[in-house]
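Supplied in structure tokens, the structure appears directly below.
Complex shown without one protein chain; remaining protein chains in place.
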Amino acid sequence: MTGARKLTMAQAINTALRDALTADRSVVVFGEDVGPLGGVFRVTDGLTRDFGEQRCFDTPLAESGIVGLAVGMAMNGLRPVVEMQFDAFAYPAFEQVVSHVAKFANRTRGRVRLPLVIRIPYAGGIGGVEHHSDSSEAYYAHTPGLTVLAPATNADAYALLRAAIELPDPVVFLEPKKHYFLAEEVDVLAPAPPIGRAVVRRAGRDATLIAYGPSVPVALAAAERAATDGRDVGVVDLRSIVPFDDDTVCAEVRRTGRAVVVAEAPGFASVASEVVARVTERCFHHLEAPVRRVTGFDVPYPPPELEGYYLPGTDRILDVVDDLQWDAT
Amino acid sequence: MTGARKLTMAQAINTALRDALTADRSVVVFGEDVGPLGGVFRVTDGLTRDFGEQRCFDTPLAESGIVGLAVGMAMNGLRPVVEMQFDAFAYPAFEQVVSHVAKFANRTRGRVRLPLVIRIPYAGGIGGVEHHSDSSEAYYAHTPGLTVLAPATNADAYALLRAAIELPDPVVFLEPKKHYFLAEEVDVLAPAPPIGRAVVRRAGRDATLIAYGPSVPVALAAAERAATDGRDVGVVDLRSIVPFDDDTVCAEVRRTGRAVVVAEAPGFASVASEVVARVTERCFHHLEAPVRRVTGFDVPYPPPELEGYYLPGTDRILDVVDDLQWDAT
Amino acid sequence: MDTATVRIVEPDGEVAAGAPAPPPVAELLAGYRAMVLARRLNEQAGALVRQGRLAVYPSSRGQEACQVAAAAVLAERDWLFPTYRDTAAVVARGVDPVEVLTLLRGDWHCGYDPLAHRVAPQATPLATQLLHAVGVGHAARLKGDDDVVMALCGDGATSEGDFHEACNFAAVLGAPVVFLVQNNKYAISVPLARQTAAPSLAAKAVGYGMPGVLVDGNDLAALTVVLGEAVRRARDGGGPTLVEADTYRMDAHTNADDAGRYRGEDEVAGWALRDPLLRLRAHLVARGALTEQLQAEYAAAAEALAARTRDGVTRGGGVDPEEMFAHVYATPTAQLAEQRALLRTELELEGS
Partner (left out) sequence: MDTATVRIVEPDGEVAAGAPAPPPVAELLAGYRAMVLARRLNEQAGALVRQGRLAVYPSSRGQEACQVAAAAVLAERDWLFPTYRDTAAVVARGVDPVEVLTLLRGDWHCGYDPLAHRVAPQATPLATQLLHAVGVGHAARLKGDDDVVMALCGDGATSEGDFHEACNFAAVLGAPVVFLVQNNKYAISVPLARQTAAPSLAAKAVGYGMPGVLVDGNDLAALTVVLGEAVRRARDGGGPTLVEADTYRMDAHTNADDAGRYRGEDEVAGWALRDPLLRLRAHLVARGALTEQLQAEYAAAAEALAARTRDGVTRGGGVDPEEMFAHVYATPTAQLAEQRALLRTELELEGS
């Protein structure tokens, strides 16, 4: 039996929420406009209608309030799944996330674990005005105690969200918003990948692109183009930023000897920096060239008319791949 | 003529604030308990008495409010210098910092620059209870638009704070709180180092330790011990995290071929990751071993009785220096 | 605090019984004219969205009285702090509409000079700008200026922590700020009842120790009196005021919104009867002040504004990719210079 159907990422996540609400009475969904409207991206479409106001509800407009409420509800036995409307609108909740969500289990010696999920539509490429396209993963990834997931496919969005809701620990779930309305095949009955496992999306002999979330399809497109130029470039999709899958990533890089990390966020002190640092520490003697980065520039996310120049694209990736000291070999 | 005297870091910063308040009518100081009390670390001691309530005042207890107020005051021609009482108590202001302080000049095409300074007593080593010892620099360093300074000496604390207040851009000024009550020679008339310049604190032939803020004296102590073991290890003090001084850092690393980054913050997606990544990218063919990190563990800052095990110490640094593949040479 | 709604002109144009004295008729005429322009601007911007010239437009149709009054009660040296929805207020303050719409066209985040106009950038992160407004006001006092700051936000924004902190800071500092909450009944899809259990938003003033006033937000006359009074008090050192304007968002939240999911046509139709333009027109026509000729003049001015807006937005500003790097720091860092050079090389390669 298979549960395969064509779903957009918004639908895949909606299905995951439905299935979780059905499977577990303790799951509750709330946030801004997630009720009758179904969320500004329609990710929670129909949940209030189908599961009632108690299971899916609109809160007053206050993000610290939403996350703080989720902390308390998780303390008292529920499994809240909250939506931050856009990446930059999660910042008001930062103190709650860093000082409580991330630290509660540790603070209480594991006696109070917080099984909650903070869903954040993130990153750019949708022509959004300021504050609607931030890639904020570094803030969360740097904060011990959080699990940080960033699916790149609709199937992963479904499976990882189900797993995130079941996890006893808090999860920051980053949804690449430019994928929301792209349809892909999703098999909801397929075995779910464990949290913390990267996946090799494309095997390659010559170099490895390492990406996550919205950068994965870009990396795949670059690899495709590289192939037509006669270069066999692989792509690893991290899926989980924390925990990090050193084994999968390093196995690939050791094989190819060359790696480029691709991410939308500004590069400075970013997740991409971390990937470069840890891959270099672990694979140093296998490297033919320094591990390089193709990231957003170290500037605020630009206005819609300029985002095409900001976002890592296939050209920029291929330029850096070309620069990986091929002569030396 | 010299202005040299023995000052603690708290006194050096107090002197910088006094000198700035005296030199420029537009400088104002505010925050929690910075008035009559003189701040919980006495950094603003006597400022209200000597400059009046209008120039140094207590605000209501709200950090987003303090930073938001500073934004408005800077818009209207003043130069606010605000104090966040402790690192973790700056988190409520995160949205103001990321969405406004960092972005205002860019948003307005440089028409509204915000010459404000956010002083944050940060990092550990003082036996503080939870939330009083966070090393939060990565959050700011990752945010384009902020200048992020972390002095390690009392002389730098004075000079960099004066420069920060004069800068037309917003600065996050990180004060290593364990230094507050240590006295050192400070010459307030000495020429100030430009913002964005690292300094070689100790020349070394064999390896380079790269540190900033509270980790600089630890790195120096490790270098001293290494010397008695016959290894000539240098120390670079970044002073400025953003902008980053690639030239000074890379010149040292190219010379020694080996580097270790030392920082208190958890290592994952941190400033230390960035240093490893950029040094590796730039110095790859000069490296005899991968650039390594000695950082805080990826856990919440531990309680006082455990902080000694958490903080990077000379032993841990020397272990990693020993591990820099010396046989290969 | 007084919880009655201040109203001067009833929906049918009659003067309300026991109402305060209305502003002089010349002021009302100017206000009516400005509302006609504001309405036309809302319509034009909507059309530009449909034509794909603007990415998005949060309309203030139905709220034009608030938009116009907020700007009209200010002196030139005063400051306006608008939100994304307050395009019409910014234009009423005298900023070029094409510059204002730069944000929504996607060319740059803020297209006008905030300091030249004393109009802050239109704020997106809710309630955050209220604190900036307090800072500007407090700085003015420290410098010895008697400038006043008008700070706008919506009903939803009152739930944010920054709303609380801004009101409290203003009251404690005695800052010259008028907080104008346009209670248009919805925060996107969320109705007021899910936002607050308070008897009114104006009642929140009690908790800050400042005056709170509830005013009919579709009555330009009442708004002008209430806001004018609050501005005067602020200028005279009397500190901040919280004004709640009872109004309604006639359009969807933005073009991207589907208002049918959360409110009925009846409700919208009910509010159409309270339209701020119709009401003031009826009043001024009844008083014989608003002639056919004046109406024609206003309509022509509105068309001219619309045409100028349409042409300017359609023509576009042209963008420079390298501008991304130009303003982040007063002096670009070495890192940004390097990244800018990288982009320039890419563009040159593409161009060649």
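First chain written, first letter: the chains are A, B and C, and each begins at residue 1.
Everything below uses one rule, namely that contacts are C-beta pairs under 8 Å (C-beta built on N, C-alpha and C of every residue); 3 or more make two chains touch, one makes a residue touch a chain.
Model, not experiment: these values are computed from the prediction.
Visitor: Which chains here touch the chain that is missing from view?
Guide: Checking the complete complex, the chain left out touches A, B, C.
Visitor: Any idea which of A:Ser133, A:Thr147 or A:Ser215 touches the chain not displayed?
Guide: Within the whole complex, the residue contacting the unshown chain is A:Thr147.
Visitor: With the missing chain put back, one of A:Leu69, A:Ala150, A:Ile165 or A:Val276 would touch it. Which one?
Guide: A:Leu69
Visitor: Pick from C:Gly209, C:Gly237 or C:Gly264: which residue touches the chain that isn't shown?
Guide: C:Gly209
Visitor: Using the touch definition up top, pick the residue from C:Gln195, C:Thr247 or C:Gln335 that touches the left-out chain.
Guide: Residue touching the absent chain, from the options given: C:Gln195.
Visitor: Pick out which of B:Asp24, B:Asp50 or B:Asp319 touches the chain that's been left out of the picture.
Guide: Candidates B:Asp24, B:Asp50 or B:Asp319; residue touching the omitted chain: B:Asp319.
Visitor: Just the residue numbers, please: which parts of chain B touch the chain that's not shown?
Guide: Counting over the whole complex, chain B touches the hidden chain at residues 32-33, 35-38, 40, 58-62, 64-65, 88-89, 91-92, 127-132, 268, 297-300, 302-306, 309-310, 315-316, 319.
Visitor: Given the full complex, what residues of chain C touch the hidden partner chain?
Guide: Listed in rising order, the touching residues are 159-165, 168, 171-172, 174, 194-199, 203-210, 239.
Visitor: Would you write out the residues of chain A that touch the absent chain, in ascending order?
Guide: Contact residues on chain A toward the absent chain are 28, 54, 59-60, 62, 64-65, 67-78, 80, 92, 95-96, 99-100, 103-113, 144-145, 147, 167-169, 196, 242-244, 246-247.
Note that in this section only the chains that are shown with their structure count from here on.
Visitor: Suppose chain centres are the mean of their C-alpha atoms. Which chain sits farthest from chain B?
Guide: C
Visitor: Using CA atom averages as chain centres, what separation in Å is found between chain B and chain C?
Guide: 40
Visitor: What is the distance in Å between the mean C-alpha positions of chain A and chain B?
Guide: Their C-alpha centroids are separated by 30 Å.
Visitor: Show the residues in chain B shared as contacts by 2 or more other chains, in ascending order.
Guide: As it turns out, chain B has residues touching two or more other chains at 64, 92, 95, 99, 103, 106-107, 144-145, 242, 244.
Visitor: If you look at chain C, which of its residues touch at least two other chains?
Guide: 108-109, 125, 161-162, 323, 328, 333, 335
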